[in-house]
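A single protein chain has been omitted; all remaining protein chains appear in their positions.
Moving on, here comes chain A:
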C-alpha cells in the first residue's frame, strides 16, 4: 500500500509560497470545515488513499513519489492542480475525489538548461582549438587561417555564455521540474548539433563566405542586433513577474526599442533567436548551421504557437495584431 504526502491548506497562506511543494495545513481560530479526500490513480482508478478528516498531514511512505512527481487533478484527463490551489476554493463538495498521476522521475529546469548549454560551449571550443583525434594529426592544436573562424567562435561562445547567465540570473521559471528523460533528449540535440557545426567551421579545409567581408559584416550586425533583442525580451518577461511568483501577464512594449516588436509578435524571444542563427549561418556559410537553424525554427514555431494560443485563451483582451513568431506570417 502506498500513501502520498499530501498537505491540504484550508486557509490561504500569507506571503509567498513555502518551499514545500504541497499545501501546509494550518490550525485556524475560525470554525474549521473538514473535508473528506480520496485519491484515486488516474489510470486504474484504484483508491490510493482516503483521508477522512483533512487537517492532518500524512507521513510520506513511498520515496518514489516526491512532490515534484505528483500530479493531482480533479479529472483523470484534466490539468494538474497547482501547488497554490486551496481546497476550499476548488469545485468539490465535502467529499473531494482527486486523481493521481505519477509524472515519472523529475529534474529541475535549471539543471537541464545549464547542462544542455555548457555542452555546446565546451564542445565548440574543442573543435576550435583542434584538439587531437578530430582532424588529421598534422593539424592538432593549430588555428584556422581565416579570421571569420575566430569571429564565429567568439559569437558562438558569447551566445552560450549569455544563455548560461540568463538561466542563472534572468529567467523566472513557471515549472520547477521536467521529466528526467528530457535531459538526454535535449543534450543529444544541442551537443550533437554543436559538434556537427563546429567540425566544419573549424575544419582545415573550411571555405570562407563567398562575398567575403561584406557578407561577414552584415551577418555580424544581424547577429548582434538579435542577441541584444533576445536579451531585452528576456529582461522584459522577467520584469512581468515578481520574484518567486508564477503569475502570467500580457507582455507589452517598454521604453527599450528592442521590445517594440511585442506589438507584432507574441514570442519575440524566438523571433530574435531565429535572427541570431540566421546571422550565424550567413557568417559561416555552413550548411549544417543552416540545418540547425531550420530545426530550431520549427521547434520554436511549435512553442510560439502554443504560447500564443494559451495567451488567447487566458486573456480576453489579448492584442489581435500579434502573430506567434513572425509578424503577419506565422
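Things worth noting here:
Convention: a contact is a pair of C-beta atoms (placed from the backbone, for glycine too) under 8 Å apart; a residue touches a chain by one contact, two chains touch by 3 or more; residues count from 1.
As a convention for this text, contacts and distances are computed from a predicted model.
Missing chain, UniProt protein name: "Very-long-chain (3R)-3-hydroxyacyl-CoA dehydratase", from among "Histidine-containing phosphotransfer protein", "Very-long-chain (3R)-3-hydroxyacyl-CoA dehydratase", "Importin subunit alpha" or "Phosphatidylinositol glycan anchor biosynthesis class T". For the chain missing from the display, the contacting residue among A:113, A:160, A:190 or A:206 is A:206, taking the whole complex into account. Across A:233, A:286, A:300 or A:325, the single residue that touches the chain missing here is A:286. Against the chain not shown here, chain A presents residues 200-201, 203, 205-207, 210, 284-288.
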